[in-house]
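Below: one structure in structure tokens.
One protein chain is absent from this view; the other protein chains keep their places.
As written, the chain order gives the labels A and B, with residue 1 at the start of each chain.
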Amino acid sequence: MKLKYTLVALGMVAFGASSAVASTLDDVKAHGMLKCGISTGVPGFAFTDENGNWQGFDPAICQAVAAAVLGDSSKVEYTPTTGKTRFTTLASGEIDMLARNTTWTFSRDVDLKFTFAGVNYYDGQGFLVPSSLGVSSAKDLNGSSVCIQTGTTTELNLAEYFRLNNVSYEPVPIETNEEARANYMAGRCDVYTTDASGLAASRSTFENPSEHVILPEIISKEPLGPLVRHGDDQWADIVRWVLNVLIIADEKGVTGAQAQEVAAGPDPELDRILGTEGAYGAMLGLDRDWAVRALNANGNYGEIFAKYIGEETLVGLARGLNAQWTQGGILYAPPFR
Amino acid sequence: MANTSKAYVATGLSKALPPPLNTTGVIGWIRQNLFRTWFDGALTLFALYLIVVILMPSIDWIVVTASFEGMSRAECRAVGKGACWAFIGERLDQFVYGFYPLEERWRVNLAGLLLLITLVPLVFDKVPGRMYLFGYGLLYPAIAYFLLTGGFVLPEVDTQLFGGIMLTILVGITGITFSLPLGILLALARRSDMIFISVMAVAFIEFIRGVPLITLLFVASSMLNYFFPPGTSFDLLVRVLIMVTLFSAGYIAETVRGGLQAIPNGQQEAADALGLGYWQSVSLIILPQALKIAIPGIVNIFIGLFKDTTLVSIIGLLDPIGIGRAALSDIKWAGLSTEVYLFVALFFFVCCFAMSRYSMYLERKLHTGYKR
Partner (left out) sequence: MISLWRSRQARSVLFQVLAMAGLVGLVTFFGIQVVANLKVMGLSFSFAFLDFPAGYDINQTLITYDSTNTHLRALFVGLLNTALVAFFGIIVATVVGFLIGVMRLSKNFLISRIAVVYIELIRNIPVLLHILLIYGLVVNVLPHPKQALDIGFDSFLTNRGLFMPKPIFEDGASLMFYGLLLGLGLAWGFTYYAKRVQAETGKIYPVFAICTSVILLLPVLGYFLAGQPITMEISVFKTFNFHGGIVVRPEFLALWLALSMYTAAFIAEIVRGGILAVSYGQTEAAHALGIRPNRTLQLVVIPQALRVIIPPLTSQYLNLTKNSSLAIAIGYMDLVSTIGGITLNQTGRAMECMLILLSIYLMFSLLISLFMNWYNNHIKLIER
């Protein structure tokens, strides 16, 4: 008898739980915190300060989403993920979104069942070499040792590119960015390859950055962006439009600090975004001021860029492709109406 | 008889001479212990050479030319060519507490202090109220859980923020506390007459002992969620603790089984003859004797487990190695990995060395039988 009850109970647990999957937005609100996956550390993109708080270009997206949804940009629980753990962590529901320089690819979108909420950084894979080697093109790298971070698209791109160009090489696979950089500095490999932004970030940490050059070849397209699980479109929309709002504000030159003042200004698109016209927040399941808060968190896209990875910082990246479409870049957010 | 005193006959005992100079004192010791034969001498000289070649540059790098001040790697390098310990100094808090909130760290300290109290009855036999202290030891996990994660009056602290030495100790202590009873049960099950139960125990133990811990941790980090209802996600730290507990339970089961096997059958028969039931004979007769034999082995397993906690850094938890890596991605300090690893190694050496001494002391203390 006892046994039968146990089995029935087990069955009920199994059945009951599998039929009810709450929406991510409700989960986040109920939990009071946004669970956000980030990388274990890339200079400028994600790092911990002296007080152990996560900061950087990627955490800034999490903070903006938390501000929009929960009203407080500090209500984020960060989960550092490696190349290996990031997808299972997201798929299993351990985190609500992943903001970790992740390339938007077909198989990740379709086969692994994720939804990319947009692109927050247009990147491409490049090569970093010591200038003393006198190499001017990636095709001259025949016989070299190449440091790669594993679990990324870079190692597939690399294998493909070198195979097509008949370049033989010794891959030196490394789990984390920090170790890859350490190995490159120690001379374990001649070349360090990863996204060009990562290369610039790494080069900025060297004692003599000028002794290293980034080769002209960019061998891949690497659109990096935040992603969420398939199947919860409302949540995907929230993340997507928080990102878009940051980009549009940058396009219109509205800084985070000005968001409050411009809210009743003459620009109708800004009015719609900032909640003084229409009820666009409610359509997302949020309140009226969501976008104002998102912008207040760390400022608009340009401000975030400048604060963590821009030319004024040690990382020193130019906007390049990531400039607005009006200024020669390809950053182009859909209209907000 | 005439008193014929001849000059060549000694009148008394001659005075004892001191032993030859080369068998006593420092010289004698050196002769006896370092240069007994020519081969011995050669070995000694070679060993001395090795010590000079290896030790001198190491000491030079670690202490003599090291710098203990500076706010960045560059400043460190400006002071000395050797190790840069200023980095460890600046991040010492993180190495100890991980990212535990600054204002809540007293809770970690308190939990650590309370842990020390639980250890008192284990180390000293003659403490007044030893039984009460043991009872308190049983309550400790609950107290520590409450202190560290919070709830009720204390603000909650997310386990993502746990890290550093605190995490190492947490994983180690939790693992051993929960795996001990589990391991004993498994050992008993393995020796049980009930075939199905013993087969299950054997299968479990062999599985655990057959795979590396790192694969089990990968299972915890990437696969365990598949086994629970969709949408339920439980903490990575909890999953790791479960895996670590199961892992060491497998090993403890084998050690305890060794102890059980050493108990002569007569003991069980005598218990049966007295009319004791299974649990009575096990808990009163068999286990006390078996555990006495197994305890040094259990302490050794604990040392192994403590060292194995470093593996959690591979799956992204921030134990001292993980903290070190996260800190190294700070632009100011990049490239100081040797210092980090040496510092962590020192910590483990001190802990494990102390524990292995304790294990040897236990072995001597518990060895109440005849000595050869």
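Convention: a residue touches a chain if its C-beta (ideal position, glycine included) is under 8 Å from a C-beta of that chain, and two chains touch if they have at least 3 such contacts.
Here the structure is a predicted model, which is why all the values come from computation and not from measurement.
Shown as candidates are B:Ala83, B:Val96, B:Val171 or B:Val344; the residue that touches the absent chain is B:Val344. Touching the missing chain, out of B:Ile27, B:Leu43 or B:Val238, is residue B:Leu43. Interface note for the absent chain: among B:Trp38, B:Phe152 or B:Phe227, the touching residue is B:Phe227. Within the complete assembly, B:Thr215 is the residue of B:Thr24, B:Thr65, B:Thr215 or B:Gln261 that touches the hidden chain. Chain B residues in contact with the hidden partner, per the touch definition given at the top, are 33-34, 36, 40, 43-44, 47-48, 50-51, 193-197, 200, 206-207, 209-215, 218-219, 222-223, 225-231, 303, 307-308, 310-311, 313-314, 321, 337-338, 341-342, 344-345, 348-349, 352-353, 356, 372.
Counting the whole complex, the residues of chain A in touch with the unshown chain are 3, 6-7, 10-11, 13-15, 17-18, 21, 83-84, 87-88, 91, 107-108, 111-113, 133, 141-145, 150-152, 155-156, 158-160, 162-163, 169-175, 183, 186-188, 190, 229-231.
Keep in mind that, in the parts below, only the chains that are shown with their structure count from here on.
Our note on geometry: chain A versus chain B, Cα centroid distance of 40 Å, whole angstroms.
Across the interface of their complex, chain A is touched by residues 73-74, 90, 94, 98-99, 102, 158, 160-161, 221-223, 225-226, 229-233, 236, 314-316, 318, 325-331, 334-335, 337 of chain B.
Listing the residues of chain A that touch chain B in their complex gives 13-14, 17-18, 20-22, 33, 40-43, 47-48, 50-52, 77-82, 84-85, 88-89, 92-94, 175-179, 181-182, 185, 204-205, 207, 314.
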